[in-house]
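In this view, the complex is presented without one of its protein chains, the others remaining in place.
Order of writing sets the chain letters: A, B and C. Residues in each chain are counted from 1.
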Amino acid sequence: MKQIRVFRYAMASPDDLTALREDLEQGRVKAEEVVAVMGKTEGNGCVNDYTRGYTAHLIRDLLQAYGQNPERVALAMSGGTEGVLSPHLTVFCRTKDARNGLQAGPALAIGIARTGNIPPAAIGRRPQVFAVAEAVRTAMAEAGIDNPADVHFVQVKCPLLSSGDLARAVAEGTDVATSDTYESMGYSRGASALGVGVALGEIRHEDISDDRICRDWSLYSSKASTSAGSELAHCEVIVIGNSSAFSGDLFIDHEVMRDALDVDAVRRLAARMGLTDGSEGRALFVQLFAKVEASPDGRIRGRRHTMLNDSDIHHTRHARAAVGAILASCFGDPMIYVSGGAEHQGPPGGGPVAVIARRL
Amino acid sequence: MKQIRVFRYAMASPDDLTALREDLEQGRVKAEEVVAVMGKTEGNGCVNDYTRGYTAHLIRDLLQAYGQNPERVALAMSGGTEGVLSPHLTVFCRTKDARNGLQAGPALAIGIARTGNIPPAAIGRRPQVFAVAEAVRTAMAEAGIDNPADVHFVQVKCPLLSSGDLARAVAEGTDVATSDTYESMGYSRGASALGVGVALGEIRHEDISDDRICRDWSLYSSKASTSAGSELAHCEVIVIGNSSAFSGDLFIDHEVMRDALDVDAVRRLAARMGLTDGSEGRALFVQLFAKVEASPDGRIRGRRHTMLNDSDIHHTRHARAAVGAILASCFGDPMIYVSGGAEHQGPPGGGPVAVIARRL
Amino acid sequence: MKQIRVFRYAMASPDDLTALREDLEQGRVKAEEVVAVMGKTEGNGCVNDYTRGYTAHLIRDLLQAYGQNPERVALAMSGGTEGVLSPHLTVFCRTKDARNGLQAGPALAIGIARTGNIPPAAIGRRPQVFAVAEAVRTAMAEAGIDNPADVHFVQVKCPLLSSGDLARAVAEGTDVATSDTYESMGYSRGASALGVGVALGEIRHEDISDDRICRDWSLYSSKASTSAGSELAHCEVIVIGNSSAFSGDLFIDHEVMRDALDVDAVRRLAARMGLTDGSEGRALFVQLFAKVEASPDGRIRGRRHTMLNDSDIHHTRHARAAVGAILASCFGDPMIYVSGGAEHQGPPGGGPVAVIARRL
Partner (left out) sequence: MKQIRVFRYAMASPDDLTALREDLEQGRVKAEEVVAVMGKTEGNGCVNDYTRGYTAHLIRDLLQAYGQNPERVALAMSGGTEGVLSPHLTVFCRTKDARNGLQAGPALAIGIARTGNIPPAAIGRRPQVFAVAEAVRTAMAEAGIDNPADVHFVQVKCPLLSSGDLARAVAEGTDVATSDTYESMGYSRGASALGVGVALGEIRHEDISDDRICRDWSLYSSKASTSAGSELAHCEVIVIGNSSAFSGDLFIDHEVMRDALDVDAVRRLAARMGLTDGSEGRALFVQLFAKVEASPDGRIRGRRHTMLNDSDIHHTRHARAAVGAILASCFGDPMIYVSGGAEHQGPPGGGPVAVIARRL
């Protein structure tokens, strides 16, 4: 029996790993047990956000200094802590042998995997979809999860098309999905999400075609969370669910917000997990993971929003600020993982919300 | 007996008055009864936001075309519809003679007033405070409200220091509160809010000194909402409360959010007004008015936020996006008036929330 | 013989028409002679820039108040005065009968025309190209110019796809050139510029296909200046050149900058026009019109630039700030018309520069 432990660390800046370093130093965290780190860093979350890469670089250096091979750790740094959101790291550790007296499973389980490099011509297209799907299956196996219903959140970190990629593509006559760097983030997120959906049986393999990617919003995964960045050329996959192969008092569940104001979905989730007042303290909130977006039709609850017309602030930033605050208000905690750009991740304008809690 | 009627109009852009024009045309709104218009326009809400002035210009032209003297209408255009917030106008009409069969008061009441021009040297300082306090008293009298407890929201639209003002001040050797245009908006909002507090007995006259303005956050009004703009040189005051001199089924109440995540305050307000499910439909939501801000100490619920360190997006924009979304999620409606920059308006990091509802 | 007169007015804000109003009042400008107004307003120059519409609205009202039918005046408001650029209006008047003693032509000549509304499906595509080409020919005739070589600058103001347009397109199943509002500005500018090129014989009619618009940068006009905005649904065309049908001491000439640093082109133009020190004052600078852009390959003089990767500031803003300053430094005057987004307007990374001067 294995066990997952989860640690959250506040960061005073993208280069502040003080708290994690102290836990490594004190032995509370064992570097060789770290399997995944998901973080929110305080850049713009768009193309030229180097805070993701900065923090990732420092984490790799730190883990290496404590004896862990960074190649064996899945890193998903997501930029953008607009509004009340607070920069932080969530560190997942996997113990090889569970200690005595632990609650029997099913309990929180994690598996990781990565694809090969996605060439510029494949970004936002079918090859990326199927490469991600394959990696999700590998990660599920590692997590000891057979039934897709036991998967509640799949994080994919994926590449984007930089202006350098685009210039090379033009020079070499390579056809790419888009010639706009910011827009390429959406295509990469969209293709990755569809890959998750295919692996989990939410979307049929044969329904995937290039012209439906970032066009046909009826195709979506309700468990995918994908995030693009310039700091990697492959896709990194983290599957999170519940598995009988794991023990402990942590567990995960999820819901899908149907639009940005869908607090009912969140309340439903909290009630089911025993996190509300009425549940008499059956569980404690540990961490939340969510994907959010500006509704692509420019409307919410029948009202026009201005996020897609704003040439000063990208819509992903607006969406993180807005929905991040709503989610923070639901649990009274702004140090949560809320990521923007939910193409094919939940219904248009909505997105998946997963919560890890501790059974009491 | 007089009566206040309230209309909300969606806007497709800052120059879209289609819906109001149609109501004027059809006689549903009588121009001569319009006393105040509060609007949210889709600019950045900061110094170079000309959407406020554009919409205000068009409203004045429209009202004039329908026979109302624009000088007799208080306009408070507030810029910034970040996140889910939806651009719109709220139009307040005051009938001189109430119709038969109307519910007896106390009911929603409004009074308006304006100060003289505030010279650059007075912006953000004591003279502005006392000029606003005087105008609030005048507006209360007009609204037929004697008891400050019956006032629930006071909107002040106030001037800022443009770079032109600042250049003249330097040339003429005039001392001004700040040499930064964006910062001058905060000083002007702060002084105006203190003026409201003085008029409502929340703050003592003798506690007002220049060096406590935008410094001593223990001084605040829980009912002030102040908004700075480059489109006026005086202060425009709108007092909203309940008065026995008015009749009808509309009423107003307010609460104070203690921080950006204080949904409990909003739920308390909704319950008291009969707007929650449990209240068996005793009232219908009509409109919400709120002031929000990034907590000046850089923390919320013990977590760091990044709003004050962000040199790409001003903190007022972050705060509107975040708290605006929370408030929209409470009532399921994003077409609400949420304004940023709550200096001396509610406690630091928090702000006043007022709701108008219709009794059933 | 007709004559063109040119007036420049500084603006203190988008709603400041003080100087033009005074000239109309004093009779220095006759409203009925105004044929075109080109302005730089201080918005972001992108999708949600309402300063263009605000100023245009006020100009129309003002001209109407002085007896000119606004429909007979071509307005080209261009947003974005980044860096040293200074907001202003350039007003073109056309006298019907030239006064005695005027220098014989060829002299500065202007013609205007407009297309019908461009439906969303046509924006950035062949129908827009040919509609603009037709309007250019009409405007040339009005300017009394037969030979395309005598045309030196063609301004086109054209529509964009707002998020409203895009939502309707999706709802109605209409195929549009792009689903991104900001990107639609580029497509509309590009198609308009190709239309100018076709009319002036720079580009062959048969070389225009939808898939070369904003793709094949080898196609360009060296005299087109096109600017997109949300404030109109048709295209407005202003042809400026020299014609024997006009008299006076004003004339225009142009050059093409091959990249953003090509001051040599500007110096060549200044020398040819007699505007340099060495030319012993043969002419006086009156006004400059230019289109600029970030080189689409991300490089300039072999060095990487970051304009296309910047998710905080759109590249059109960067380019206006940079090249606008270079042009201002060439003539010592920052109150010039420099507009961003030079798709098919000059070679990639470069753009046309036209100068009006007065013969001494």
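By our rule, a contact is a pair of C-beta atoms (placed from the backbone, for glycine too) under 8 Å apart; a residue touches a chain by one contact, two chains touch by 3 or more.
The shown structure was predicted, so the numbers you read here are calculated from the model rather than taken from an experiment.
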Statement: Out of C:Ala113, C:Leu161 or C:Ile326, the sole contact with the unshown chain comes from C:Ile326
Task: Determine which one of C:Val6, C:Met335 or C:Ile356 touches the chain that has been left out.
output: C:Met335
Message: Using the document's definition of touch, tell me which of A:Thr51, A:Gln128, A:Ser227 or A:Asn309 contacts the absent chain.
response: A:Thr51
- request: Could you list which residues of chain C touch the chain missing from the display?
  value: 10, 12, 42, 44, 81-87, 260-261, 263, 300-301, 303-307, 309, 312-313, 317-319, 321-326, 328-329, 332-335
- prompt: Taking the full complex into account, what residues of chain B touch the chain not shown?
  reply: 44, 46-49, 162-164, 166-167, 170, 180-183, 297-299, 304, 306, 308-312, 314
Message: Which parts of chain A face the unshown chain closely enough to count as touching?
response: 12-15, 42-43, 48, 50-51, 53-54, 57-58, 164, 230, 312
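Everything that follows uses one rule, which is that only the chains that are shown with their structure count from here on.
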Query: Could you name the chain whose CA centroid falls nearest to the centroid of all protein CA atoms?
result: B
Query: So, what's the distance in Å between the C-alpha centres of chain B and chain A?
result: 39
- request: Any chance you could list the residues of chain B touching two or more other chains?
  value: 12, 42, 312
